[in-house]
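On to subunit A.
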Amino acid sequence: MPELPLPTSVPLSWYLLLSAILFALGIAGFLYRRNIITVFMSIELMLNAVNLSFVTFSYKLKQVDGHIFSFFVMVVAAAEAAVGLAIILTVFKNRRTLEVDEIDSMKY
Partner candidate 1 sequence: MPLANFIPTADDYLRYLPEIILTVVGVVIMFLEAVGGERRKPALGWLAGAGLLAAIWGSVVALGVGGTGFQNMVIVDGFATFFRILVLVIGLLTIVSSTQYLDREKANAGEFHALLLFSIAGQCVMASANELIMVFIGLEISSIASYILAGYLRDDRRNNESALKYFLLGSFATAFLLYGVAWVYGLTGSTNLAEVRRVLMTPESAPNLVLMGTAAALMFVGFAFKVSAAPFQVWAPDVYQGAPAPVSAFMSTGPKAAAFAVFLRVFITAFGPIATRWEPFVWGSAIATMIVGNFAALTQTNIKRLLAYSSIAHAGYVLVAVTAHSEIGTAAAMFYLAAYAFMQIGAFAVVTWFSRQGEKFVNVDDLAGLGERQPMVAAMLTIFLLSLIGVPLTGGFFGKFYIFRAALDSNLVWLTVIGLLNSAVAAYYYLRLIVVMYMKEPGAATENIGPVSAGLRVAILGSALATLVLGIFPSLVLDFAGRSAALVK
Partner candidate 2 sequence: MSLLDLVIFLPLIGFLALLLVPRGAPGMSRTAALGISLVIFLVSLGLLGPYWFAQPTGYTFSTDIPWISTPTIRYHVGLDGLSLWLILLTTLLTPICIVISWKYIQNRVKEYFAFLLLLEFGLIGVFVALDLFLFYVFWEITLVPMYFLIGIWGHDRRIYAAVKFFLYTMAGSVLMLAAMIYLYNRSGSFDFTIIQSMIQTGRLSLSWEEQILLFLAFFIAFAIKVPLFPLHTWLPDAHVEAPTAGSVMLASVMLKMGCYGLIRFCLPLFPNAARSCSGWINALAITGIIYGALVAMVQPNMKKLVAYSSVSHLGFVVLGIFSFTQQGMDGAVYQMLNHGISTGGLFIMVGYLYERRHSLEIKSFGGVATPAPNLSTVFLITTLASIGLPLLNNFIGEFLVLQGAATVNFSWTVFAAIGVILSAVYMLWMYQRVIYGRATEDLAHHMPDLSGREWAAMLPLLVLMVWMGSFSQSFLPPISAQTAKILEQSKVGVDFRVSVKNPAPVLSSAVENKETGSAAR
């Protein structure tokens, strides 16, 4: 397999670090944002961070498995987004709000 013309000055570990940071940002967004759409986008961010890790590892291991895995993740994420947005839409239709805190009709 021919070497890919990737800039050699950026070590692979940086990609992993970036992926970890993005993942952590996703978690933080999920936990601290109150708007459902933003919360949902945080999850997407986490999934994309995972994809970055997959691709990095795949490159390092000189295999295609990781690439394939990230394709699957993208496809599934798209399906999930379709269903998720539909659910969010019905919630909005019924309650006229997208604030997570206001969706608490069940008691604790």
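Throughout what follows, a contact is a pair of C-beta atoms (placed from the backbone, for glycine too) under 8 Å apart; a residue touches a chain by one contact, two chains touch by 3 or more; residues count from 1.
With respect to how the candidates were assembled, all candidates are chains of the complex that A comes from, given by their letters.
Bear in mind the structure is a predicted one, so any value in this text is a computation, not a measurement.
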item	value
Candidate from 1 or 2 that touches subunit A, complex-wide	1
For the subunit A and candidate 1 complex, residues of the former touching the latter	16, 19, 23, 26, 30, 36, 39-40, 43, 46-47, 49-50, 53-54, 56-58, 60-61, 63, 65-66, 68-69, 72-73, 76, 79-80, 83-84, 87-88, 90-91, 94-95, 103-107
